[in-house]
Every structure is written in structure tokens, then in C-alpha cells.
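Every protein chain except one is present and positioned as in the full complex.
Moving on, here comes chain A:
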Amino acid sequence: MDPNQFEDLENIDIEIPLFLEAIFQKYGYDFRDYSKAHIKRRLMHRMAIGKFNSISLMQDKVLRDKSFFISLLEDLSINVTEMFRDPEFYSSFREQVVPNLRTYPFIKIWHAGCATGEEVYSLAILLKEENLLDRCQIYATDFNRRVLDIAKLGIYPTQDLEKFNRNYIESGGKGRLSDYYTLKYGSLKLDQSLSKKIVFADHNLVTDTVFAEVNLILCRNVLIYFNKDLQNKVINLFYQSLSSSGFLCLGTKESLRFTQLESNFANIDSSQKIYKKRIN
């Protein structure tokens, strides 16, 4: 067997941490504690598309070419979302969380890692149907400014409308999804009454600190992209940001199990990953 058969893979494992360090030093975006398997997959694909022979050659490019960095940032950010994604989560939220929220005179909500915003608007629709939206202030954050701009507009292509409708119905929607948008030029635009309760802002979970004190945090399908250390750090950030008895909603395949603060939260719905901060 060729002894150098795996040399390229061994080199890649050396080069990737150096590459991420270079991005951090140069641009301040910190991917060093992201899951290695994800980062490797994305960088290998960018390397193939850009016809680079090594990660090191790509590092040279990223240090000297800002526009190349911007496209890499796109590769490394997590932008998959849809309206009422995981409808079962929303129906559980209606049952388990909404009654509690009703007891608050004013509700502050942080949707962390909102990407293009579909799930934020979904939450706003749900809160509107429960007559709570008027009492809410929703902060929706992401580190990727391009996706935030899309989120702010609240305009989406109609190609996924069928899926959105199905999700809305499965989530226990009380009206029709079409009550909340208008169709124009092959796009759907979400209603102003929703967007006026949402503030979209640039925030990086990895490098920024507490955003605001809130009663509810949603951060779904973001933590799976982080390593254990970073997961612990971000959950601690959420813990610090939550008011006493505040709620934390994670993605269906994410959990607080094995994290340092597991015992500081109570399980509200273990399959939909809804937690409540314990009173200390």
C-alpha cells in the first residue's frame, strides 16, 4: 500500500485549524469551535469549486481577497429554514408555552440564528393568533448581514408556499396562512402587522455577549453545528439572558443533555426540546 495514500487527508486536518485561525485574526469571525465535520465538508467543496489544490492556497486567497471571504462566510453560515419548520414544535409551543406567556404583561423574545427569518414570522403569526403579539417585542439575530436583509424585507419566493401551508396547518394554525401575506410578482410579502413587532439585528453567538434580558429564547438547529465547548458557552449565554422561569427552545435533535447547565433547566417537552429556566 502507498504510505502517502492518506497524506492529503492528514494535511487537511492540519490546515483547517490554521485556516480558521487566519479568518478569525483577519476578519473577526470565529469558526474555530464549530463542528469539524461540517467545516471540513464545506471547505472541501469550496476548494473543489474554486479549483484550489490545498486549503493553504485557499488561505492565501482569503487573507487577500475580501470578496472571497464574503463567499466563504456564506458557505459557513447556516441558512436553511422554512415557515413553521417542524410543525409539531409549534403545536407543542402553543400548548406548553403560550399559557405561561399569557401571564406576562410584556414579553421579550430572542430568536437567535434567525437566518432569512421564516421561522421568526411563523412565531409572530402564532403569537398573533393567540392575541399575544401586541404585548411582544421580538429580537431576531444572525451574524450574516445578507440573510438579515432578506429577513427584514419579509419577502419570499412562492415556490415553497405549498410546504409552508402544509406546515402551518399541521402546526395547529387557527386561520389560513394567506391571512398573513400578500402575493406580488411571484413573491409573498408578510404582513406589516407582524414585522413591526420584530427587530432584526446583527449578533454573533460565538463572539458577542448577552443581547438583552428576555423571557423566551428560540435557537433551533444552530447548536448542532458547534462543538461541545462552544455549545456550553452559548447555553451559558442563553442562561444569562433569560429572565427567571424563562423558556428556551432548541432544535428537535439538539438537547441540554450532557451540557454543564442541564440541571439548571426543567424539561417542558423532551421530544420538542422546550426547556424552562429553573428558579435558583
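Going forward, a contact is a pair of C-beta atoms (placed from the backbone, for glycine too) under 8 Å apart; a residue touches a chain by one contact, two chains touch by 3 or more; residues count from 1.
Following the convention adopted for this analysis, contacts and distances are computed from a predicted model.
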Name under which UniProt lists the unshown chain, selected from "Simple sugar transport system substrate-binding protein", "Branched-chain amino acid ABC transporter", "Ion-translocating oxidoreductase complex subunit C" or "protein-glutamate methylesterase":
"protein-glutamate methylesterase"
Options A:36, A:145, A:176 or A:196, residue touching the unrepresented chain
A:36
Specify the residue from the set A:13, A:208 or A:262 that touches the hidden chain.
A:13
Contacts of chain A with the absent chain, listed as residue ranges:
1, 5-6, 9, 13, 35-38, 40-41, 78, 80, 221, 224-225, 228, 251, 253-255, 258
